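The complex is shown incomplete by one protein chain, all other protein chains being positioned as in the whole.
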Amino acid sequence: MSHFSFPSLLAKAMGANKGWTRQWAKPQPKSRYDVIIVGAGGHGLACAYYLAKEHGITNVAVLEKGWLGGGNTARNTTVIRSNYLYDESARLYEHALGLWEGLSREINYNLMFSQRGVLGLAHTVHDVQILKRHIHANRLNGIDSEWLTPEQAKAFCPPLNISACARYPIVGASLQRRGGVARHDGVAWGFARAASARGVHIIENCAVTAINRGAGGEVTGVETTRGTIGAQKVALSAAAGTSGLMEMAGLKIPIECFTLQALVSEPVAPVFPCVAMSNTVHAYISQSDKGELVIGAGTEQYFSYSQRGPLHSLEHTIAAVCEMFPLFTRLRMLRNWGGSVDVTPDRSPILGLTPVPGLYLNAGWGTGGFKATPGAGHLLAFTVAQNRPHTINAPFSLKRFQTGRLIDEAAAAAVAH
Amino acid sequence: MLLIDCPYCRQGRPEIEFSHAGEAHMERPADPETASDAQWEAFLFHRTNPAGIHFERWYHIHGCGCYFNAVRDTVSEKFILTYKAGEPRPAVSEIEALMVEKEPE
Amino acid sequence: MSEPIETRLKPFNPLADKTLALGGRPDLFLRPEDECARFSLRVPVGALKKAAVAFEGNIPENIGEMSVGTGKSALCLGPDEWLLLAPYRDAQSIIVRFSQLYETAAHSLVDVSYCTLGIKVCGPRARLALNSGCPLDLENMPAGRCTRTVLAKAQIILLKFDDQHYRLEIARSFAPYIWEFLKNAGKIEEH
Partner (left out) sequence: MNSFRTEQGGRLCRDRPLGFTFEGRTLQGFKGDTLASALLANGVCLVGRSYKYHRPRGIMSAGSEEASALVGIDRGEGRFDTSTRATTQELFEGLKAVSQHCWPSLRFDAGALAGLGGPVMSAGFYYKTFMWPESFWERVYEPVLRKLAGLGRAPVATDPDIYSSRYAHCDVLVVGGGPAGLTAALAASEGGAKVILADEQSEIGGDLLSTPEVQIDGQPAWNWLKSTAQTLASRDNVTILTRTTAFGYYQQNFLGLVERLSDHLGAARPGSPRERLWRVRARRVVLATGSIERPLVFSGNDRPGIMLAGAAKTYLKRYGVRVGQRPVVVTAHDSAYASAFELAEAGVEVRTILDQRAHIPAHLSKRADRLGIEILAGHTIARTCGHLRVSAVYAASFDAIKGGRKISCDCVLMSGGWTPSVHLFSQSRGTLKWREDIGAYVPDVYTQNAVSAGACDGDFLLSEALNRGAEAGGLAAGATGFEPGGQNRFGVAGEFPLSAASLEESTHATAAARGKAFVDFQHDVTAGDIEQAVCEGFHSIEHVKRYTTTGMATDQGKTSNLNSLAIASEALGRGAPEVGLTTFRPPYTPTSFGVLAGHSRGKLFEVTRKSPIDSWAEENGAVFEPVGLWRRARYFPRDGEDMHRAVSRECKATRTSIGISDASTLGKIEVVGPDAAEFLNRLYTNTWTKLGVGRCRYGLMLGEDGFIHDDGVVGRLAEGRFHVTTTTGGAAGVFAKMEDYRQTEWPDLDVWLTSISEQWAVIALNGPNVRKLIAPFIEGIDLSKEAFPHMAIREGKIFGVPTRLFRVSFTGELGFEVNVPSAYGLAVWQRLMEAGAEYDIVPYGTEALHVLRAEKGYIIVGQETDGTQTPHDMGMDWAIGRKKPDFIGRRSLGRPDMLVPNRKQLVGLLTTDPAYVLEEGAQVTAENTSAVPARMIGHVTSSYWSETLQRSIALAVVEAGRKRIGGEVYIPMPGTVYPARVAEPVFYDPNGERLNV
């Protein structure tokens, strides 16, 4: 792997940019690996990288049915934060945030990780109670999180409309200054390059079609569109593909897939300095380094793998954005797309072992897994390597749905009285 | 916006009149107290979530007020068939026949 | 209209005294409908005939049908759901007759007189104003039909008498919003 730096860019430029080499290798699949990771999204690729780096396991294949990073990694609004309510979640997302900090240099790929601050807007008394509860819990968990008055929120985010006569007035906001955004595609490519450099095989256009099991029910490998591949350990990190894959292993799981839409505006000069999100009106917004406003919505009401959503919910999201940021009505939507998000009943992920020996699961990140990318990969690698969950991901087991020990971040954030 | 054939109204009606009500034919155990934790977990949480033909429920909340069932492809989002609550799950052959019929001309 | 409730208290209607006439003929005319008694009737179709006797009026059988009498109207909104409209003076006798019916045919009759308000929407631009927020094909909706549906962000019951005459029934707390919406849409569509 050639090292990226300004001098290397310059050198290549002198050579008319001809001397560039592949960022990740394109090997033919071998018949056997120590570990197979299904799904080359950010999570799967990060897992491969950490398996190699931290556990010395390099005989690893990442199998991807399409192009790497083309799942939800390619289509998310890139909000990164760790100000979650419950201790379990806080630890999980803070673990990831810690890894983000310094990651660009570690993997020698500029992920444009930008800690510009994430605002959570409160519109009602109930919102205030919820956000304050988060802030206090965050503080005691050692996670930066603070409360802003409407005026402070406006100072932090000048386009914000804090007029008291708005239909949903701003009555305050939470702020995590260490939160921010990163370049989604770069994350996938950066991890792919770093994993490939350590010998991991990344195999695109290779869909897993069956999970092979031995006499004792243990995993022996997978069938793919590019042939049979053996491995004693198979880790699923396939987001929206998870239910199908688990069914191949004979298991039904508590996940349903919904469309989540996002859109970008035409690029304009910097006008939006942070990330702002409102749970009450279901919209979140930031501005990319290229200048587009990146806007996300709430999930659609019905299950779907179509990766597109209906117009009426888009209208609602945009109306909400215009309500909170009236300056933006004359901006234009440039592109609108959807992803299929894998949602669990408690809106927390599943990361751990499964009832099938040798089969590991990382899924259910739903609308919020981009921020976890390095953390999820790191913990999945640990779980696979050690055949047991790390203490951080232990609470996120499949088992919790049976015992009832849910980690209900959704309930904690909603339910108006 | 989807156009949904309500089997009670017998009319295609716009999606915003409806709310989605989850997977269909999830039978609530007749006597929940005798269900094991695992069975109850399955009833509460385990879902088919297929990329393809899905049996699901809709509520014509801003219409006739009825819950009903639908067979829909979750990839193309096309409705293949809708039927009243309580009616049996349609057979695969019936669904396949309808899928052919519903191809656009 | 007879005073609904024998009292000196004045009923409150958030749309009281409102009318809106836009354009010359006028093109769009909005006015609150006269107050009346309303009942939500839920009854198995098998007992519908008896219910009609108790109502002393026609009750149509199929969803979307309505029977509009001089005094009494009946709207079929669901497979076993009707909205009955009647002059206030008939309300008490309807209640009594249905409670007698309950003995032989279980059903539910609930007084919903004050749940909704009626708005008359008419004129050549009525359909356009409604379609600013209502996703139904109002042009092809046959005259003399009714349905529950949505208008902008509110649920409504829509009655179509003909292409230029509609009545909306709207939950009271949504009525001012709907009024504003129609007014706004009506004005905008003037241009």
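Which chain is which? They are A, B and C, in the order written, and residues in each are numbered from 1.
Definition applied: contacts are C-beta pairs under 8 Å (C-beta built on N, C-alpha and C of every residue); 3 or more make two chains touch, one makes a residue touch a chain.
Just so it is clear, the structure is predicted and the values come from calculations on it, not from any experiment.
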Exercise for review: Using the contact definition given at the top, list the shown chains touched by the missing chain.
Suggested key: A, B, C
Revision key, fill the gap. Sole touch to the unshown chain from A:G186, A:G244 or A:P349: residue A:G186
Check your understanding: Residues on chain A that touch the omitted chain in the whole complex?
Key -> 4-6, 8-10, 12-14, 16-18, 20-26, 66-67, 70, 74, 87, 102, 104-105, 108-115, 123-126, 128-137, 139-142, 167-168, 183, 185-186, 189-190, 204, 265-271, 289-291, 306, 308, 310-311, 314-316, 318-323, 326-337, 345, 400, 402-406, 408, 410-412, 414-417
Study note, to complete from the structure: Note that chain B touches the absent chain at residues 1-3, 14, 19, 21, 28-29, 31-33, 35, 37, 40, 43-44, 57, 59, 61, 65-67, 76-78, 85-86, 104-105
Point to revise | Where the unshown chain meets chain C, residue by residue | key: 4-14, 35, 40, 42, 80, 102, 106-116, 128, 131-137, 139-140, 152-154, 171-174, 176-177, 180-181, 184-185, 187-191
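Note that in this section only the chains that are shown with their structure count from here on.
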Exercise for review: Go ahead and note the Å separation of the Cα centroids belonging to chain A and chain B.
Suggested key: 30
Exercise for review: Provide the C-alpha centroid distance between chain B and chain C, rounded to the nearest whole angstrom.
Suggested key: 31
Exercise for review: For chain A and chain C, let me know how many angstrom lie between their CA-based centres, rounded off.
Suggested key: 49
**Study point:** Residues within chain C bordering two or more other chains
**Key:** none
Exercise for review: Mark out which residues of chain A touch at least two other chains, giving numbers and ranges.
Suggested key: none
Point to revise | Parts of chain B lying in touch with chain C, wherever the complex brings them together | key: 1, 8-11, 13-14, 16-17, 61-66
Point to revise | Contact set on chain C toward chain B in their complex | key: 63-64, 77-79, 81, 135-136, 147-150, 155
Review point. Which residues of chain A touch chain B in their complex?
Key: 240-241, 243-244, 252-257, 301-306, 310-312, 345, 401-403
